[in-house]
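These notes concern the structure reproduced below.
Only a single protein chain was left out; the remaining protein chains are all shown in position.
Think of it as A, B and C in the order they're written, each chain with its own count starting at 1.
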Amino acid sequence: MAEKIRVTVWNEFRHEKSSDVVGKIYPKGIHAAIAAHLKKQDGITTRLAALDDPEHGLTEAVLKRTDVLIWWGHMAHHEVKDEIVDRVQRRVLDGMGLVVLHSGHFSKIFQRMMGTTCNLWWRDGDKARYWVVAPNHPIAAGLGPYFELPEEEMYGEFFDIPAPDELVLIGWFSGGEVFRSGCCFNRGHGRIFYFQPGHETLPTYHDANVLRVITNAVRWTAATEGAGKREFGHRAVPLEKRG
Amino acid sequence: MAEKIRVTVWNEFRHEKSSDVVGKIYPKGIHAAIAAHLKKQDGITTRLAALDDPEHGLTEAVLKRTDVLIWWGHMAHHEVKDEIVDRVQRRVLDGMGLVVLHSGHFSKIFQRMMGTTCNLWWRDGDKARYWVVAPNHPIAAGLGPYFELPEEEMYGEFFDIPAPDELVLIGWFSGGEVFRSGCCFNRGHGRIFYFQPGHETLPTYHDANVLRVITNAVRWTAATEGAGKREFGHRAVPLEKRG
Amino acid sequence: MAEKIRVTVWNEFRHEKSSDVVGKIYPKGIHAAIAAHLKKQDGITTRLAALDDPEHGLTEAVLKRTDVLIWWGHMAHHEVKDEIVDRVQRRVLDGMGLVVLHSGHFSKIFQRMMGTTCNLWWRDGDKARYWVVAPNHPIAAGLGPYFELPEEEMYGEFFDIPAPDELVLIGWFSGGEVFRSGCCFNRGHGRIFYFQPGHETLPTYHDANVLRVITNAVRWTAATEGAGKREFGHRAVPLEKRG
Partner (left out) sequence: MAEKIRVTVWNEFRHEKSSDVVGKIYPKGIHAAIAAHLKKQDGITTRLAALDDPEHGLTEAVLKRTDVLIWWGHMAHHEVKDEIVDRVQRRVLDGMGLVVLHSGHFSKIFQRMMGTTCNLWWRDGDKARYWVVAPNHPIAAGLGPYFELPEEEMYGEFFDIPAPDELVLIGWFSGGEVFRSGCCFNRGHGRIFYFQPGHETLPTYHDANVLRVITNAVRWTAATEGAGKREFGHRAVPLEKRG
């Protein structure tokens, strides 16, 4: 793929304004922090979008020019309009990558793509380790056997998702839990990656390994675009006879 | 499981009344034909439900007493109320089995559980063969290497579903297509089986092998009930600290 | 399956004689401890076999009358004769269940079935927790969300196995590691379950939850026998024309 990967980083963008703690860690928002890293990488361009933008910043025109959508939300999932969720789902099934972060597990779009509750257990403030269980997967590129975060919100099993098509990372928490923390899904012509770390009160998105995984996930979920998808008309033709 | 498996067979139940062809093959409806076979099997009881029943025959009370729901629909998918779809989805995630037949691929409940369009290609009237590709799977019990239907509506790939957790049957059609015709999915505490044959204008649900697969699928999707699910409180506790 | 499940419990059976510590925990051997539990369960009969028996206790006649083989070995994997490994592999592919315990990960038969090194990291003496990540799986029947062992040898990722067909348990270790501790594989007509706990110096096989998982695994790996496998000739016919 000679062209650049066009990433739209979507953020609820409320905590940063309502909480001093969050505002100090992410003064311009979680989305801006992630985008600042991504746009320094070869072959990636970024755009920001937020809940309070018109159409949540996700117009048809924006989605059409988006190869990978990154999603962070937490307390306002219910404010995302169903018609925008429909639109994002269609675009994912049509080939756009989707990277869902942390509390985005409860977003309408992730629940929609999974078909399950996406429920889990949680608790504040454990030490966390993320173990690579698929060392030949592109999303594990450049990682060691594991990486650590000194503090991260605990997310624990049972995580109510379909079994991932590929499981890349398993999280360990000092309080006694485990989690499928890095999960790959193929849906339609699109690819989805769920990545568990990222609590808003912690500087998770300034961590080098976390940013590396997100960057790898952008490249992996975008890779369907390079796979000739656009050239060939492999779309199902429903309810009509073929010529 | 000492108790019997309680199956509710749901049918759109329109074609049988509007079409002489269909009415002659299934005078009491597709659901009644399937139920007639199932209730002769050891340890299975049946109930019928249809689109035009109050609440589509799927009240909370009925679903609570249903271990496995079989679903056949075709031309009136859009008439199924979203609140009933919500209810069925919750019950599947809570452990109820779901067996989706043929044109049920486009039902709201199947699309909801899959997260994809469930689109496919189709054509009338091919000879069909169904090959077992997971011979040790309980749903293949009693089948030979393959079974045939002299005529069946062709459903062809690409079938827009998540990769099944287990693929049991691949369909072959004389006109040149293949299809993932027997697909197992785990979702939440429930199990789902999609089974492709069953066009309303053909006597598919009188075929011994088709009925055998449906019976096996009832037992397999019900088996979570015997798996201790009810006894242990393995429900995720979202957004609350544990004791 | 009206008949009983015939389980052969195989043990290297050396540590119990060479080590006082092990001998006190398992005076008649690990295999005898496991069999003592299994034979109290409905519909299960047991037989013992050990490395130093003629043909390692695994003659053609014994294997023919074995529905599920349980395997525990540690320090003498290399003493198992290749021809016996061939024989066990053939029988698994023909439908016999295989339950591989703990240090059996390095057994010739498990490496043979997996095609990989089955390598892992290890360390003595951590507290362990086993989390259920497939709550609707028969092997999880009767378990809570997790169970604990106060002390168990740590086995850590990366565990060099093919991605399991179904992942039922993830292990957590107090020292900071995770492990895919309960893994299901389909191979040929057979089913395989790998279960990680079971160090010889610890009373792991006297633990109620560990014994429950092993009992469930016996029933699950045996279930192919009930699946009509014997009746139908679904064996591939290689290198010969049919009919």
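We adopt the following convention: contacts are C-beta pairs under 8 Å (C-beta built on N, C-alpha and C of every residue); 3 or more make two chains touch, one makes a residue touch a chain.
Just so we're clear, the structure is a prediction, and the values are computed from it rather than from any experiment.
**Student:** In the complete assembly, which of B:R91, B:R129 or B:H189 touches the absent chain?
**Tutor:** Among B:R91, B:R129 or B:H189, only B:R129 touches the chain that is not shown.
**Student:** Thinking of the whole complex, not just what is shown, which of C:P27, C:G43 or C:G115 touches the missing chain?
**Tutor:** C:G115
**Student:** Contact with the hidden chain only, please: which chain A residues?
**Tutor:** 95, 132, 134-138, 140-145, 165-166, 186, 188-191, 223-224, 226-229, 231-234
**Student:** Against the chain that's been left off, what residues of chain C make contact? List them.
**Tutor:** Its contact residues with the unshown chain are 89, 93, 106, 112-117, 119-123, 158-160, 162-163, 165, 185-188, 234-239, 241-242.
**Student:** For review purposes, identify every residue of chain B that touches the missing chain, sorted by number.
**Tutor:** 129, 131-135, 145, 156-159, 163, 166-167, 170-172, 176-178, 180
Note that only the chains that are shown with their structure count from here on.
**Student:** Can you check how far apart chain B and chain C are, centre to centre, with Cα atoms defining each centre and the answer in Å?
**Tutor:** Inter-chain centre distance comes to 34 Å.
**Student:** Taking the mean of the C-alpha atoms as each chain's centre, how many Å separate chain A from chain C?
**Tutor:** Roughly 37 Å, centre to centre.
**Student:** Which residues does chain C have that touch at least 2 chains other than itself?
**Tutor:** Expected reply: 132, 134-135, 145, 166.
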